[in-house]
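Pasting a structure below so you can have a look.
As you look at this complex, bear in mind that one protein chain is not there, while each of the others sits in place.
Moving on, here comes chain A:
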Amino acid sequence: MDDTPSTSRMDDVNMDQDDPDVHAPSTSSSAFGQAETGKGEKDGEKPKENLFECNICLDSPNDPVVSLCGHLFCWPCLHGWLEMRPEGHQTCPVCKAAISREKAIPLFGRHSKGEDPRNKAVPPRPQAQRTEQTRHANFNHNPDFTPFGFGGGNNGFHMTVGFGAFPFTFFAQTFGLLEAAPGHAQQGLVSKIFLWVAIILIFALIFIDL
């Protein structure tokens, strides 16, 4: 990693990082002595800031990948984060740009074997749990929506179609007959008016009953 020439793009990786780590020997916390011995070979050898650190484990990256937004991660670390997020809501830990497995570019140094780290089996990671929030929103929606649809919505719909349209077509037909014979006797007209009143009464009764 140290032999790799530093490009301007790679320098940017650490610019966003709030806390560039310093490889100083452990001074406190006996509790972490054990963890430190695992990968602590570099301690003392390189006292200044390391520009090539994973943004998640803050260590020299193991199977390095870089996101399209230019942020460096270990593949196991980034994979762990992608697993935590629902598909389509995966964001770069540093800049929140949209990222995905396909958009992570593996980096191959001079001595690397050229195996795509994304194809390697990654160590077992915590299962995604943070998806529950979007699911909750759906669960809340459905029970609300269904009873509402069955309750007022359906009944109202049937009423207006069944009884609303029918009398209007009927009225239109009788009006049409009336206009077709305007010069008829007054008696006929009076009887027609009575017929109308009767029809209106019948419909009124039907509507009030319902």
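In the analysis below, contacts are C-beta pairs under 8 Å (C-beta built on N, C-alpha and C of every residue); 3 or more make two chains touch, one makes a residue touch a chain; residues count from 1.
Operating definition for what follows: contacts and distances are computed from a predicted model.
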Name per UniProt, for the chain absent here [options: "Eukaryotic translation initiation factor 3 subunit I", "BolA-like protein 1", "Glutaredoxin-related protein 5, mitochondrial" or "N-terminal E2 ubiquitin-conjugating enzyme"]: "N-terminal E2 ubiquitin-conjugating enzyme"
Which residue of A:61, A:80 or A:117 touches the chain not shown here: A:80
Contact partner of the left-out chain, one of A:51, A:94 or A:107: A:94
Absent chain, residues of chain A that touch it: 16-22, 24, 26-32, 34-36, 38-39, 55-59, 71, 77, 80-81, 84, 91, 93-94, 96, 125-126, 133
